[in-house]
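One protein chain is absent from this view; the other protein chains keep their places.
Note that the chains take the letters A, B, C, D and E in the order they are written out, and that residue 1 is the start of every chain.
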Amino acid sequence: MKILVVNPVVGDQWTEQDRAYLQGVVDPGTEVEVVGLTKGPRSIETFYDEAHAAPDILRVIREKEGEVSAIVVNCFADPAVDAAREITDKPVLGPASTSMSIALHLGAKFSVISILPNTAACVEQQAVKLGLERRLASAIGIDVPVLELEKDPAKTVEAIVRAACTAVERDGAEVIILGCTGMATLAAEVRKKLDVPVIEPAATTVKVAEALVKLGLHHHRGRSYLSPSFDKIVGYDWL
Amino acid sequence: MKILVVNPVVGDQWTEQDRAYLQGVVDPGTEVEVVGLTKGPRSIETFYDEAHAAPDILRVIREKEGEVSAIVVNCFADPAVDAAREITDKPVLGPASTSMSIALHLGAKFSVISILPNTAACVEQQAVKLGLERRLASAIGIDVPVLELEKDPAKTVEAIVRAACTAVERDGAEVIILGCTGMATLAAEVRKKLDVPVIEPAATTVKVAEALVKLGLHHHRGRSYLSPSFDKIVGYDWL
Amino acid sequence: MKILVVNPVVGDQWTEQDRAYLQGVVDPGTEVEVVGLTKGPRSIETFYDEAHAAPDILRVIREKEGEVSAIVVNCFADPAVDAAREITDKPVLGPASTSMSIALHLGAKFSVISILPNTAACVEQQAVKLGLERRLASAIGIDVPVLELEKDPAKTVEAIVRAACTAVERDGAEVIILGCTGMATLAAEVRKKLDVPVIEPAATTVKVAEALVKLGLHHHRGRSYLSPSFDKIVGYDWL
Amino acid sequence: MKILVVNPVVGDQWTEQDRAYLQGVVDPGTEVEVVGLTKGPRSIETFYDEAHAAPDILRVIREKEGEVSAIVVNCFADPAVDAAREITDKPVLGPASTSMSIALHLGAKFSVISILPNTAACVEQQAVKLGLERRLASAIGIDVPVLELEKDPAKTVEAIVRAACTAVERDGAEVIILGCTGMATLAAEVRKKLDVPVIEPAATTVKVAEALVKLGLHHHRGRSYLSPSFDKIVGYDWL
Amino acid sequence: MKILVVNPVVGDQWTEQDRAYLQGVVDPGTEVEVVGLTKGPRSIETFYDEAHAAPDILRVIREKEGEVSAIVVNCFADPAVDAAREITDKPVLGPASTSMSIALHLGAKFSVISILPNTAACVEQQAVKLGLERRLASAIGIDVPVLELEKDPAKTVEAIVRAACTAVERDGAEVIILGCTGMATLAAEVRKKLDVPVIEPAATTVKVAEALVKLGLHHHRGRSYLSPSFDKIVGYDWL
Partner (left out) sequence: MKILVVNPVVGDQWTEQDRAYLQGVVDPGTEVEVVGLTKGPRSIETFYDEAHAAPDILRVIREKEGEVSAIVVNCFADPAVDAAREITDKPVLGPASTSMSIALHLGAKFSVISILPNTAACVEQQAVKLGLERRLASAIGIDVPVLELEKDPAKTVEAIVRAACTAVERDGAEVIILGCTGMATLAAEVRKKLDVPVIEPAATTVKVAEALVKLGLHHHRGRSYLSPSFDKIVGYDWL
């Protein structure tokens, strides 16, 4: 089994680190391939970034989907996941959706600790889209941009833990979801300091992908997800 | 006042027709400018199409937003509306959102008559995103692709009316929304055959845009809508 | 086009002020006529007040609806709006409903700043009725009765701004709705002190009314709204 | 204990019949007083009717509330119930609210069988207001106006039973609520022909009123329900 | 009329006290019989306790249901109420459900004051099950275990009142529900110190039971509630 992980940003700096991390998470028989973009944003923090990541995410998936068993778009915004399901019969998963669905089994309410202070509205929108808004206790941003998360890891961990404690005590969260796949390397430290379950979305999504493959499950095309006409698209010759 | 209407598809065949139609809808002092895309899909029927329309929609808006008072993205999928709000302080409106919000004042429940038989899931998702799912009676597709809507207008009108009657009688709709801006030219005929209000989304959106401009209202950036860093985007030199 | 604005209170002190204000908001070709009640409350702050305003609101609308294009009941309680839709085919709009529907296009959540400290329950009930409760961040009362709003405008503005800041910072509001049409003259001052959009409901409702008229849209009678039998009403000879 | 039942219509033809029926429902120590209106509609079928019933309902309650222990407004539209709670500290109950609340204990979903074919929207609105829309299976009208319900009782019973069977089989109802207090005399016949529980709203409301009195429970004024200023009301000298 | 009250705990210490209290609540013609368990928990504070109470609750009900008119399971967890409805055609009521349904008539939102600090999640789950979550303002635990509630009544009352004030002022509650039937003897004291209605669930449930009996209402078996095959149960020879 091979799982394609699309890092929906331009740049190779995380490719090998993410591959090694996720390879350590999957079963022995599973291979993880991590691919970045050549056109798109350097990080995804806005709807605008997301819109410019989508075409190249879809290009990568079109190129690779024949060789893999499942596809993960490795960003908590779940960018282009719906569109990707229209061009492949392999399962396509996004970290926000899988994390929130797994959180259902761990406690009554979950909170998401995000990077930017303004993420509450976006995370709530994701929960609403999933149909899970009643299970969302809160979304709290720690005000550290994606590209600075790993600059001072101890400080970032401390900010995450502080926000998580607020979520638990003030908002009644029983589960914490790290709201950025760039927090993966910090998860172990965060877990040591909290006594509620902490979901790291990248690893969680890869494990759900493996489970779906082994169960033989994938989405159906014909209703929410159609099969697009590629020749209707003009001007994307780099695709 | 000038309203920019972005037709989020490649091709000029509708530009003048849409301009003339919408110019007839606005107040005497308002000018309508309709602009199509140079890169993107020929029509929007899938998430994949939508993903490939977004970058060029945003390019057009960046180029034009300084000269206009409000912006309409003229497709019922409301493509790139959230992202567009991040790059301008002018009001940005999508036809699905404005039509559904206006329908609230016309009856207890509305139905959307769409082009494809599979649209129920997508329209329901739009209503959920707006927070209006309880007001949606149903979404019914008539199985006529966008590019064929005007081939046999009488037949298309008949299909719309038949679906609308089902919505009214079976689903309790008191308002009908035409679920594609390509149905604009057919709205007058449809209205003659139904005794419930029929919302034509393109005209409705332009009028709501005018109202917002005159009321001095536009979205705020800093929470749901941030200001993106343009220099973080790589490889879109055609933008 | 002529829009009938019913001030659902007894007394003429606001008639001319409101007319001048709203005449300044509409398009050149639109005339605004403001009419008060001869029987009813001096202001609407309770359900009891509202119940005693309704018959005379409906009398005014019956008398005038033939001569006008649309009707606005100018009070944030939206009094008698449903009943009015049963006696006319002209659009009938209430300020709470129109303001909340317009707020959908300006940000993820809106808050309403009302006059009395106890309004949260009533505003939430209005949002629930519209089907929009998920978009309501909060309702906050400033504890200034209707008839005292304009006594010390600077103080009222300050109270509104303070409540709005709480709504934005504590409750996540991205849009502020002034929850009383008597706050219209204060809106400009409030806007200067806030950087989120501020919806003044009276002006907003009149503009939505104009848009509906120009779009040829009005509610249908036969389902939610029936046509009452006037001769079934006994003892209202003053009607 | 004395319970005031306000028949919110003009005319005495039901007063004694209702009194005898409800006196047979209450406990030995409870007295039922039924009072009609002198100004208002002959029956309530529209929002317009309801608006013209409210002032005289409130007049009766103001006159009588000192002498009674609880108040029932005897119409499924629950007219003026909120306003009535502002002028008395005695419990005030409406038949739709009490019937729906009691239905919660009898099965997963309830349906309401109403008089007019168009009632679905109104009953759904009542359920939404109560916060119970998820428990409502359907509302079905039988197309017999209030004043004709008792003309051919066997035919009315048959129509109610037919609609109830549809509610049970098609919509999954496990409880039937008769959606008009004018159906009280028919309830026994309806029950014989159905094997799901049938709630007759007038009797149910009087029993809930008795229970509230014996439990010493009534609403609080100061938040949803304020105390109105009676001298703010102009022109209702007949009140 | 005889009402069976099952105290779903092992031990007789409350039987006579509860019987005397509830006998004082019912009508003269009603007899209250209180029965405890012989197998089960000494108090119900966890799902585990509840699971071990259920078989003996059902045994008691099977033994007694022929002789009584209605059944109350006297614990705010409403343990085994659904299962009990499968083995009798007499009404079966749980205190949480009846209290929440009665609260609907007393104010816009209710809060539940529970025994343990962790009850918010469980009470919210109960409200969700009833379909009433929108009416729940909050659930607050006072951190006094069931078996210690009556040790220092004045202190317990003070803790309940303090929590209730928080519910009213911070969360907007207009009705307080005591979230444990063991608080019954304290209700009178609590009421003296609060000016919002306070629902004591045991008394409320018994009164609703009486009302259902007098109205001839009980649940139907065949859909949510089936009739179990007793001979399919193995090993419960003590039943």
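The criterion applied here is as follows: contacts are C-beta pairs under 8 Å (C-beta built on N, C-alpha and C of every residue); 3 or more make two chains touch, one makes a residue touch a chain.
In this text the structure is predicted, and so the values were computed from the model without any measurement.
Asker: Using the touch definition given at the top, which of the shown chains does the missing chain touch?
Answerer: In the entire complex, chains touched by the missing one are A, B, D, E.
Asker: Which of these touches the unseen chain: A:A121, A:C165 or A:V196?
Answerer: A:V196
Asker: From the list A:R19, A:R62 or A:R135, pick the residue that touches the absent chain.
Answerer: Missing-chain contact among the listed residues: A:R135.
Asker: Which of A:N7, A:S43, A:N74 or A:T98 touches the chain that is not shown?
Answerer: Once the missing chain is taken into account, the touching residue is A:T98.
Asker: State which residues belonging to chain E touch the missing partner chain.
Answerer: Answer for chain E: residues 10, 38-43, 45-52, 54-56, 58, 80, 82-83, 85-87, 116, 118, 121-122, 125, 128-129, 131, 222-228, 232-236, 238 touch the chain left out.
Asker: Please identify, in ascending order, the residues of chain D that touch the omitted chain?
Answerer: Per the touch rule, chain D residues meeting the hidden chain are 107-109, 134, 172, 174.
Asker: Contacts of chain B with the missing chain: which residues?
Answerer: Within chain B, the residues that touch the unshown chain are 120-121, 124-125, 128, 133.
The definition used in the following text is that only the chains that are shown with their structure count from here on.
Asker: Under the over-half criterion for shared residue numbers, do copies chain B and chain D use the same patch or different patches to meet?
Answerer: Comparing the two copies, chain B and chain D contact each other through largely different residue numbers, since under half are shared.
Asker: Pick out whichever of the two, A-C or B-C, is joined by more C-beta pairs in contact.
Answerer: B-C
Asker: Measuring centre to centre with CA averages, how many angstrom lie between chain A and chain D?
Answerer: Measuring from centre to centre gives 52 Å for this pair.
Asker: Per the centroid of Cα atoms for each chain, what is the distance between chain D and chain E, given in Å?
Answerer: 28
Asker: Residues of chain E touching 2+ other chains?
Answerer: As it turns out, chain E has residues touching two or more other chains at 107-108, 133-134, 172, 174.
Asker: What topology does the chain contact graph adopt: line, ring, star, complete, or other?
Answerer: other
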